[in-house]
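A single protein chain has been omitted from the complex, and every remaining protein chain is retained in its original position.
The chains carry the letters A and B, assigned in the order they are written, with residues numbered from 1 in each.
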Amino acid sequence: MITPRRVFDVRVGIVLLSLFIVPLFLRQYHLVVLNLIVIYVIVIMGYNFVLGYTGLLSLAHAALYGLGAYSTSVFMAKLEIPLYLSFVMGGVFTALVGLLICFLLLKTELSGLYLGMVTFAFAEGLVWIFLHWEQMTGGAFGFAISSKYAFQGNAYLKSYYLSLCCALLLFWFAVNLINSKWGRALKSIRDSEEASMAMGVNAPAYKLLSFVLSAFYAGIGGGLYSIVMRQIYPGNFGMHELLKQFSMLIIGGQGTISGCLIGAFLLPLLSEVLRSVSILQDLFYCFALVLFMIFMPEGISGLRFKMRRVWTRRMMRSENI
Amino acid sequence: MSLLEILNVSRSFGGLLALDGVSLSIDRGRLFALIGPNGAGKTTLINIISGYYRLDSGMVKLDGREISNKKPYLIRKAGIARTFQRSELFSSMTVVENMLVGLHNSIRTNVISAGIGAKEAREEEAEKREKALQVLDFIGMREMSDVRAVDLPFGLKKVLELGRAIAIPPKVLLLDEPVGGLNETETLHLDRIFRRIRDELGVVVLVIEHNMNFVMRISEHIFVLDYGKKIAEGSPQEVKLNPVVVEAYLGKQDARTERC
Partner (left out) sequence: MIYQQIISGLINGSAYASVAVGLVMIYKATEIVNFAQGEFFMLGAYFAYFFYSTLHLSYPVALLVSVLLVGFSGVVLERISIRPLINRKAHVASIFMITLALSASLKSANRLISGEFEKPFPPAFSPTPLNIHGLYVNRQQLLVLGSTFVLMIILAMFFKWSKLGKAMRGTSTNRLLASLLGINVQGVFSLTWFIAAVLGALSGVLLAPIILIYPDMGGIVSKVIAAAIIGGLNSLPGAFLGGIIIGLSENIGGAYISTSLTDVTAFLAIILFLVLRPSGLLGKQVTKRV
């Protein structure tokens, strides 16, 4: 398990150093791929809060990611707000929309299948807005950020370092939060909402918190995406993207931070490898997801836990309790 | 003045009257039991007191203040803790983490401090962890602190559930069949813990149980429910000899099957 103390480790230091240095030598194309991976780390960590830790089936994550992208683009290119401020505002705006969605749903107790369907409807609704509010979003032609608003000079390298720094900060925040009473409260809601309330956990409030937090992460990720790509389309943020993100979370291993990292790194890399057979890419994601959900629902990081549990069980049996 | 007052509480479920004007008075310093045949309404009453069900009429008061229909987490904050009939441990978390959730209300760190890893946050976390281990000591499970709750044998799950509920000592502890499914040794173990809870922590305990030996041995005052009504109360001796109680358990045996 990743705890705040374990983060300060030599191996981690080496990985971090390489994350900072290697990109200086990468070609533009690979730099963008790495950048997207780093962005996905942020996005999937956010998804993990709401789906992995709290156990809420939110299908709105990709659309909120899109909202972050669109709002950042609007702030930057239409309202001419400086880049660094824009994407933070994008994150906050997305979080506020997440809050609004939650308020509307408070009556339904925010759980289970109903939440899945409502968030699905919201997601499709948001994409519809991206597609039809042409004045603001450019509609089907997408939104392009002209270069005068984006990074100057070595734009891709700068975008990468911005994404990396954000990812590190948000990662630190997530790891700390998970290992505190806040993370435990979320997990307790997932494991047994009744029991958690009996312990004094205000379940509705925590569910709201996890949803808003995940929306914030999604929004920041989306904002960074629009800064890197400088061209976004409504189609980027629909069910296709949602399945991608869901796959990363499930295959990597939901409910664990290491799972997020695995998913965010592994899947984009694999899909790059399959780039030559691009039509298969789609099928690959969905198929892999179905297989994992049937045979390995705890994901790759779950394997490690499974091993530990088998070992613990053997230990308990031998001690004859 | 009693600590916990249940005043004329009634509740129906779609036409079926589960509780019919039940009144109980629970004072400090004693161990109470709530017994009755299956379907008498015992768990329903517990669920109403702890905030999981709404009551149709009547009132629940704690320390003179009305707590009827409040949410479960607010009722816990007010000082009423409960356990569940089926083991509701947090299966993905370890024993000590379960206990730490029990300490939830006592942890003051706010979300920002926790997230940035501030010094006060880390210190409080270490402090609460130590406290959790102390409670584990109290229930005799300290060595198992890093075991996943789902891997515990059944008896220890029940013990942990109890310990979790008293991590922050409540004023009243409601236990829904705490020794159900346990053997003699395990039951005695819990017996000892109950007495310590009553004597050392000063917690008032209300137990729902079917294990009559256990109830007679440990409780000081018993309430008997049948078909949603309180039909008797008194000391274990009084209740055991009460003909109404005997008939409720033995006499209406055939009618019992209609209830499910």
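Keep this in mind: a contact is a pair of C-beta atoms (placed from the backbone, for glycine too) under 8 Å apart; a residue touches a chain by one contact, two chains touch by 3 or more.
Quick caveat: nothing in here was measured; it's all calculated off a predicted structure.
Note that of A:H30, A:K78, A:H132 or A:K306, the residue touching the chain absent from this view is A:H132. Interface note: of A:L85, A:M117, A:C165 or A:A205, the residue touching the hidden chain in the full complex is A:M117. Contacts to the hidden chain, counted on chain A, fall at residues 55, 57, 59, 104-105, 107-108, 112-118, 120-122, 124-125, 128, 132, 194, 239-240, 243, 246-247, 279-280, 282-283, 285-287, 289-290, 293-294, 297.
To be clear about the criterion, only the chains that are shown with their structure count from here on.
In terms of their C-alpha centroids, the spacing between chain A and chain B amounts to 40 Å.
Put simply, chain A touches chain B in their complex at residues 4, 172-174, 176-177, 179-182, 184-185, 187-188, 190-192, 194-203, 209, 255, 309, 312-313, 316, 321. Across the interface of their complex, chain A is touched by residues 50-52, 71-73, 76-77, 81-84, 88-93, 97, 100-105, 107, 109, 111, 114-117, 121-122, 125, 128, 147-148, 150-153, 156, 164-165, 168 of chain B.
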